[in-house]
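Notes for the one structure printed next.
The complex appears here minus one protein chain, its other protein chains still in place.
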Amino acid sequence: MSESKGILDKIENMDVRIIYILVIICIAIPIIRPMGLPIPISESTISAYDFINKLPEGSVVLVGFETGAAGWPELGPQLNIFMQHIFDRNLKPIIVSGNVDGAQLAEMYTIPKMIKPGKVYGEDWVNLGYIAGGESGIAAFASRITSVTPRDYFGTPVEDLEMMKNVTSAADFKLAIVCSWGTPGHADYLRQYTTKFGVPLIVGAQTTTVPAIVPFYQSKQVVGYTNGLRGAGEYEILTHHPGYAVASLDAASSYHLVVFVLIVIGNLAIVAKRFVKKKEGT
Amino acid sequence: MVDTILVPGKTVPLIVFLVIVVSMYLMMRYASKGKVPTIRTLPAYGAITEAVGRAVEVGKPVHYTTGTYTFVGQTAGGSAALTAGLSLLAYISDLCLSKGATLISSCAYPEVMTIESEILRGSYLKAGMGDEYAEVEHLRYVPIVSSCAPFAAGVAGWIEREKPATNFLLGPFFFESLIIAEAGYHAGCFQVAGTTSAGYSAFFLACCDYVLIGEELYAAAALATNDPIQAGSLRGNDVNRVWIIALIVIGVVVTLLGMKTALVNLLSI
Amino acid sequence: MSFLRSRYINVAIIFIAAFLMIFTYFFNVKVLSDAATLVQTTVSLFAAFTLALGAMNLTLIAYRQVQKKAPTALFSVLAIAVMLMMIITGLIPPLMNSPQFNWLYNNVEAPTDSTMYAMMVFFVASACFRAFRARSKEALVMLVVGSFIIFTYAPIGATIWPGLPAIGSWIEKYPMTGASRGFSIGVALGGLGIGLRILLGREKAVTGE
Partner (left out) sequence: MSMWDILGNWINAILTIAIISFAVPGENIFYRIAEYIMIGITAGYAVVQGMRVVLNLGISPMMSGQAYMLLPILLGLLVYTRFSKQYGYLSRWPIALMVGSGIGVSIRAIPEVDIMNQIKASFLPLVGVNWDVAVSNIILLIALLSTLFYFFMTVEQKGPLRQISVVGRYSLMILFGAYWGSQLMTRSTMFIGRMSFLIKDFLFPMLGLG
């Protein structure tokens, strides 16, 4: 009896390093050899896609790269596919970031990949760089763009940019997209753009913030959201550009499965222990 | 005239804003005049003394952090939790000094560091040990910019190396919460945590011995400071909660009667 | 000059700035709106000034550690060296866009930052292993809900049984939304309360003694 209890104790207090190694293995294998599991498409992603699809050509869209390098693996694929769709639809994106390195990430990882031939900087898209000061900075940007970003990412005065001639405040935006991993995040965008200027908002969410976004989507303050890498994968399928997100989702699935199995084992150990105890007691 | 000055659609929000602010102000005034409301018992608050006691027994330091938040450019909920965390820092620092435990606090922003340093210095002065306070030894400053990764790395690494007896995580947190709390769990720390973010409360429930969930953090701060104003503002929250609950119930009833649109329109002025 | 040290100056600055922001949100008064925008520009500028404080403090700490010959001194010096490298390459024109700067960003800053973030994958797994144990009824609720949500978000859930994500989405849409609303309304009220206390100068931690 006590022997089986010893094993159960060991399972319950498993060395965490065993879990860690399991995690590494279960993520590495699908990356090397993907399984191609089907990806059902969520309603919230479709509603984001439809909204962008229906915007008239040439509409100005604000894209908030509210992430640092660390959030990139999750938010980058969403930003990339949004930007690709925006360029495909001939909309005019304005890139900004309240994170110190967001605008740089856009220049390094998104634009070179997603830009279409014939698009000219300053006419078809602009990168206004970093907005310091958190929500205060965003509020100022919304009421007058040049108040916090007099020059763009490359140091050109904003007045000299062709596209910005008729765009002075958030009232000129037809849509705002924010992909954020903290502050500034969807809440700041909601308060400063949507509530104050009525700009529709699409959120490229981290899966962890989805529970916080769902109530806003339910109350129709957010027109659509994509849910993390999963959402990016769904969007890639919707726009017929399957890429990184679709390929990586298998690894996510296998990780979830392994964690679930671990949880089951942990609980079985508890139940079994209770059973053993009961038997010893009688 | 009024129409042109008042921003359209902001009438009801303005009224709500004024109702909340005025009711809170009144509650604070009542409290400061001696009608201090009692705050319900919080097991996690009681655990603070136990946690410090354990550190004294083992002879190892107490670690404290409010997480990677600052007052500048953050959300109101965050500022509120940070302020509560700082109030609790003052309380715990006094407790540590009176019992003979060493408290070491980690912070991530210069503004917060300035404030924490003042709190700790004040606490040492109060205990008559003003000379023993040294910022370099009692405050660990791990600067961060946009990502809390360096802070998480610095604090988790330190906990693994120094193995403090007790770990307090009280304040607003980002993802560093889990990294630090897991490091504390594996280093065998007694952990008391509290935050106003739902997501990170869930983390703490898994790793910590006692957790203050959401507003319980504000309540603990009010208990710790013994400040009637803070207790009054908690009463203010409760008063406002009453009309919020009532309005939801009324709204549901009105919807039952089929007049939802009228009410929503009325509330959207 | 002792009045300059008074905390009432801080309280006054906080109050005026906050009042401007709140007033211009509800009312349209051109002069005040312009003033508010100017204040916000100034705040952005101040925030930029504080960005260098981290580096200064780091240097100070390293200096003291070297002076005391502390065992961590070598590490601190390494941090300072890396920091200087980043500053110097950043200043090579075009500002913050030189190939050297981008190289450092791409190969040192980005990987360290994102790997630290990625470490959570381990901690979430091991904490989940602990958190999701049916020790009490409360923990059982968490376990059941968590399991459904796991299979709602991972595409594999629908492959196992399409009902899994359906139940998960239902939980998310109804009971979770309700709880989340209740939680955040409370936190929002608390935020307003603390904001008011700071504006009234009753939070000594923030306004100074």
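Read from first to last, the chains carry the letters A, B and C; within each, the first residue is number 1.
The rule is short, and it goes like this: a residue touches a chain if its C-beta (ideal position, glycine included) is under 8 Å from a C-beta of that chain, and two chains touch if they have at least 3 such contacts.
Please read these numbers as outputs of a predicted model, since none were measured by experiment.
*Asks:* Can you work out which residue in A:Ala132, A:Ile145 or A:Ile202 touches the chain that's missing from view?
*Replies:* Among A:Ala132, A:Ile145 or A:Ile202, only A:Ala132 touches the chain that is not shown.
*Asks:* Pick out the residues on chain A that sit against the missing chain.
*Replies:* Interface with the chain not displayed, on the chain A side: 17, 20-21, 23-24, 27-28, 31-32, 70-74, 76, 100-101, 129-130, 132-136, 139, 148-151, 155, 187, 190-192, 195-196, 206-208, 210-211, 215, 218-221, 227-230, 244, 248, 251-252, 255-256, 259.
*Asks:* Would you write out the residues of chain C that touch the absent chain, in ascending order?
*Replies:* Where chain C meets the chain not shown: residues 4-5, 9-11, 13-22, 25-26, 39-56, 58, 60, 75-76, 78-87, 90-91, 95-96, 101, 103-125, 128, 131-132, 137-139, 141-150, 152-154, 168, 170-186, 188-189, 191-192, 195, 198-199, 206-208.
*Asks:* For chain B, enumerate the residues touching the unshown chain of the complex.
*Replies:* Its contact residues with the unshown chain are 10, 12-14, 16-17, 20, 37-41, 71-76, 79, 110-111, 114, 142-145, 147, 149-150, 153-154, 156-157, 160-161, 198-199, 201-203, 205-206, 213-216, 218-219, 231, 234-235, 237-238, 241, 244-245, 247-249, 251-252, 254-256, 258, 260, 263-264, 267-268.
One rule holds in what follows: only the chains that are shown with their structure count from here on.
*Asks:* Answer with line, ring, star, complete or other to describe the graph linking chains that touch.
*Replies:* Complete.
*Asks:* Please state whether A-B or B-C has more C-beta contact pairs across its interface.
*Replies:* B-C
*Asks:* So what's the Cα centroid distance for chain B and chain C, whole Å?
*Replies:* 14
*Asks:* How big is the gap, in whole Å, between where the Cα atoms of chain A centre and where those of chain B centre?
*Replies:* 28
*Asks:* Return the residues of chain C touching two or more other chains; collapse runs of consecutive numbers into ranges.
*Replies:* If we look for residues of chain C contacting two or more partner chains, we find 25, 43, 47, 51, 113-114, 116-117, 124, 126, 128, 130, 180, 184.
*Asks:* Mind pulling the chain B residues that touch 2 or more other chains?
*Replies:* Chain B, residues with two or more chain partners: 72-73, 75, 145, 147, 149, 198.
*Asks:* Sort out for me which residues of chain B touch chain C in the complex.
*Replies:* Interface residues on chain B, with respect to chain C: 4-7, 10, 13-14, 17, 20-21, 24-25, 28, 71-73, 75-77, 79-80, 83-84, 86-87, 90, 110-111, 113, 115, 118-119, 122, 136, 141, 143-145, 147, 149-150, 152-153, 175, 178-179, 181-182, 185, 196, 198, 202-203, 205-207, 214-215, 218, 229-230, 233-234, 236-237, 240-241, 244.
*Asks:* Report the residues of chain C in contact with chain A in the complex, numbered from low to high.
*Replies:* 21, 25, 33, 36-41, 43-48, 51, 94-97, 102, 105-106, 109-111, 113-114, 116-118, 121-122, 124-126, 128-130, 132-135, 143, 147, 150-151, 153-159, 162, 165, 172-173, 176-177, 180-181, 184
*Asks:* Can you list the residues on chain A that touch chain C in the complex?
*Replies:* Counting only chain A, the residues touching chain C are 14, 16, 19-20, 22-23, 27, 37-40, 68-73, 100-101, 104, 107-108, 131-134, 136-137, 139-140, 143-144, 147-148, 154-155, 196, 207, 210-212, 214-215, 218, 227-228, 230, 233, 249-250, 252-260, 262-263, 266-267, 270-271.
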